[in-house]
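With one protein chain held back, the other chains of the complex are shown just where they sit.
Labels A, B and C are assigned to the chains in the order they are written; within every chain, residues are numbered from 1.
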Amino acid sequence: MNSAAELSSPTRDTQTLRRRLIGLIAVGEVGVLAAMALLVGFFWLMEPAFLSERNVRAILNVVSFVGIIAIGQTILLVAGEFDLSVGSVAGLSAVVAAKLMTAAALPVTVGILGGIGVGALIGLLNGLIVVRLGIPAFIQTLGMLFIGQGLIQVVTGGYPVYPLPDAINDIGATDLAFGLGWSFAFFIAAAILADFVLRRTVLGRNMYATGGNQEVAHLVGINTNAYKIGAFILVGALSAVAGMFVMADLGSGGTSIGSGWELTVIAGVVVGGVSLFGGAGTVAGGVVGILMLKVVQSGLVVIGVNSNWQQIAVGVIMVMAVGLDIVRRRYFIAGA
Amino acid sequence: MNSAAELSSPTRDTQTLRRRLIGLIAVGEVGVLAAMALLVGFFWLMEPAFLSERNVRAILNVVSFVGIIAIGQTILLVAGEFDLSVGSVAGLSAVVAAKLMTAAALPVTVGILGGIGVGALIGLLNGLIVVRLGIPAFIQTLGMLFIGQGLIQVVTGGYPVYPLPDAINDIGATDLAFGLGWSFAFFIAAAILADFVLRRTVLGRNMYATGGNQEVAHLVGINTNAYKIGAFILVGALSAVAGMFVMADLGSGGTSIGSGWELTVIAGVVVGGVSLFGGAGTVAGGVVGILMLKVVQSGLVVIGVNSNWQQIAVGVIMVMAVGLDIVRRRYFIAGA
Amino acid sequence: GSASIARAADVNLLWVQPMKDHPVHRLMQAGFLNKCKELGYTCEVVGDPSATNWDIPATLPLAEAAMARTKFDAVGVYGPDPAIYSYISKLAKEDMPIVTWHVLPPEGTVKGLKAATGEDIPGAGANAAIAIGEKLGGKGTVALTQGASNDTENTMSDSFRKTIAAKYPGIKVLDTQMEGFEPSAAEAKAVAILQGNPDVTAAFGTTGNSIQTWSGASRKAGRDVVIIGMDYIRQNLDLVKSGAAYGIVAQPLYEESAKVAELLGDLAQGKTVPYSNPLPAKVITAGDLGPYYKMLDGAGQ
Partner (left out) sequence: MALPGPPASGPGSLRGNILSSTTPAPLFSANAIAKNFGGVQALRGVDFDVSAGEIHALLGQNGAGKSTLVKILNGVHPAGSYTGAVQLDGRTVSFASPADARANGVGYVPQEIEVLEQLSVAENVFAGRTGLGDGMLVHQRKLERRAGEIFSDLGININPRAYVASLTSAQRHLVMIARAIVLKPRVLMLDEPTASLSGTEVEALFGVLRRLKLQGVAMVYITHRLPEVLAICDRATVLRDGKVAVRIAREDFTPETFIFSMSGQRMERLFPEHAAPIGTHKALEVRGLTVAGHSGAVHGAKDINLTVAAGEIVGLAGLLGSGRSEILHGIYGRARANGEIRVADRMVHIKSPGDARAAGIALLTEDRKRDGLLFNLPVGANITIGNLSPLARHGLLRGGLERSSIVAAMRALNVKASSPKAAVTHLSGGNQQKLLFARVLMRAPKVLLLDEPTKGVDAATRHEIYRLIVELAEKGVALLIVASELEELIGLCDRYLVVADGRIVDEFARGEGGEDRVLRSITAAQAQSHARATQGDP
């Protein structure tokens, strides 16, 4: 407070500049963007190959898989719930789609629709049980994580579905531009659309209200149940899409697609400023957050950190990125 | 509502009986206990060997490891936070203790104290960072999960620490009574103590207040920060203890001790009625919850369910147990 | 690319392995790195740092990151999942010599793959079956556990099952159960199997932990069980020596990994190597432990 008062004497120009700067810093995604920029700069200085085409492409490709799920997870978190079953839904949808295309010998499009259908159905189930029966999302979606893993084994008998029809392998191998494929294109399109919907539409506003305080949202006439169920379905469907892109990329309906993603995805979006407690965060933030995690993992390898220390560094950097964001809020927004 | 009104005409005696019964059903732990009783009965009918001395002993033994952590996690959840790093802290403390006893050739007691020290220190660190810097517990403790896993590799170079001094193996092999060893004794003693503290002491009451509404607790003069940090330290130390008991049981400081426990422990205590959002639940409930999960896992194997379906069954039963509890609350407590 | 031919002193090799921190994988990495040191190569290991999650998509960008930085002369890619084949072919297209290990995919099935080494997996399963069959005298019930469902373990248990069925019709093999990778939970599961099946007299586990899992379980359940599991780590040798377990499938983990270094080094220096390099995997029992202890002592473990 005091320092702000002392600073407030200079001329008008610097004042407006200052206000603009603070306005910029106050934008939600700036914290994690700044952290990422710092890291990219650091890695690049240490080893210019970090920004080589090959590496950037690899990072963008892998981020598109979890990133697609992160979009849904962000929206669900904004609506005040979360989903731990995303990884197992991704895996299940992939193997179901793969089985439909191979064992059932159905056309590839039917297989894909079947996979998405499985994801959306599981999302619907999660949503209904959480919203209508009042089972906490943690339990319901953790239960679904187990159920999904079990179903993967049941569907496949434990063996990866391989080989897949060429049409699927082609989807994985298509190079649209700059070595990036369909998964990246889908990811970007979905992210932009979802960000817009959350920011600028009534739907988005109601989503924030639902997650911010369900009681109030209900009171002002929002059908909070429908919003939550909708968000669960979206997460399920997007997980399915991500799972199938991984399958196309690898050319195999592996039984371990998606394993361990549940915490990665949530960690990424929370690093990107999405609140675990609902009602706050943006898709842009969530996506940047998960990108940052992947950048860190890749960068540590590029600069040659001993592999035992890499995970330690990931943990530390993750916490520090969120810390930076908190500092930003404390000093630039509150104090402004 | 209506049915309650209709039923309220009979004589005094049946009324009091009814009220007593409802009072019993209203006790928090009854929901999960009932679910567990049902399951035990079912498994026993299907395969009497489920209740054989040895199987019961094995379940109790294995539940004592995660159960020790569940005690701490329950208290931390009551105080409004949670810890995802428990498994990696358990593993790290175990290998540190093992290294101290072997590579550093220190006395066993020093090794054990060192292990507990590591756990408590990590807990302190988690607590300080969450409470003082305001980093969400999810991020801080997930970061710590990674850091701990990395440190396990650094400390051990990836190889299990083996062999261990005889004194440690003896701790693991001691049969105190009925084939149960030190870990079970510690678990039971700690559970009873912790349950008592939460229920009957000023400390416990203040813990509930802290988790219920931190602002209110602060305003009535409770040092909420101290309570939270204390709970984090407790979880860390108990995780260390659990890790070292596993090590003693296996006779080896394995690098995968504790892996995957983070979700198991939280799932167990939440099934036992402890709230993820703070301020509600009991140690008895949390402990019974995790016991129930272990009973299910063991029972499904004993009755010979196909392994692909086991995980599905675990998921379904977990959700149903919580559902049962919700039904109980809705009809017997609200309607009483 | 590897169009240029390297000299031994500046051979750069990369090792790509998901689930990098699994103890058995760590053992393989040691075999590889030690051999590299011996041969004077520069070698690096990358992979998703997990001990429990098999995540290929998370591993590939790490390999790419390493390759963006360093020009490797040849790359070893861990093979027990067809999901990694497309990546092998992709690297091969860039003229990178690729070797895989632990599985022996028939030549031509993985486009561009230069060589493979590893134990004969069906053979290992069959050997274990014979060892148990003989020990049981052709009668009894065997429990079968895997760490998880993956190609290597699936193949091994299938061959175990087939061999028993063919050679020992008097022996029953229970349905496969998954023990997972966390030791205390695995042991609890094994006890449950013993309780649910009072007739079990032997157990075979296809994962590195299973000797510990089953010997712990048989002690807790108070049952005599003929136990065979994988991997000659010191604790497993001790358990066999003490009689707590019967035998070990001596998966040549260390050897196959060292072999990878040799093969990759040769390829990097423009030599040709045979495509298939199978290694024996016999079952060792209390009488055969000596050389293995020596090997561990030599490796400083």
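Quick note on the criterion: a residue touches a chain if its C-beta (ideal position, glycine included) is under 8 Å from a C-beta of that chain, and two chains touch if they have at least 3 such contacts.
All figures in this text were calculated on a predicted structure; none of them were measured in a lab.
Although it is left out of the displayed model, the omitted chain contacts the following shown chains in the full complex: A, B.
The omitted chain makes contact with just one of the residues B:Val32, B:Ile222 or B:Met244: B:Ile222. In the complete complex, the residue from B:Gly211, B:Gly251, B:Gly273 or B:Gly289 that touches the missing chain is B:Gly211. Among A:Ala209, A:Leu238, A:Ala267 or A:Ile312, only A:Ala209 touches the chain left out of the display. The omitted chain makes contact with subunit A at the following residues, 1, 5, 200-206, 208-209, 212-213, 215-223, 279-280, 333-336. The chain not displayed touches subunit B at residues 1, 4-5, 200-203, 205-206, 208-209, 211-213, 215-223, 275, 278-280, 334-336.
Criterion: only the chains that are shown with their structure count from here on.
In terms of the distance between Cα centroids, subunit B is separated most widely from C. Multi-chain contact residues of subunit A (touching two or more other chains) are listed as 153, 158, 307, 310-311.
Shown for subunit C are the residues in touch with two or more other chains, namely 49-50, 52. Of all the residues in subunit B, the ones that touch subunit C in their complex are 47, 49-50, 52, 54-55, 57-59, 61-62, 65-66, 149-150, 153, 158-160, 162-163, 179, 246, 249-252, 254-261, 294, 297-299, 301-304, 306-307. Contacts from subunit A toward subunit B in the complex involve residues 84, 129, 133-136, 138-140, 142-147, 149-151, 153-154, 157-158, 263, 266-267, 270-271, 276, 307-316, 318-319, 322-323, 326.
Partner subunit A is touched in their complex by these residues of subunit C: 20, 45-47, 49-50, 52-58, 60-62, 64-69, 81-87, 149-151, 154.
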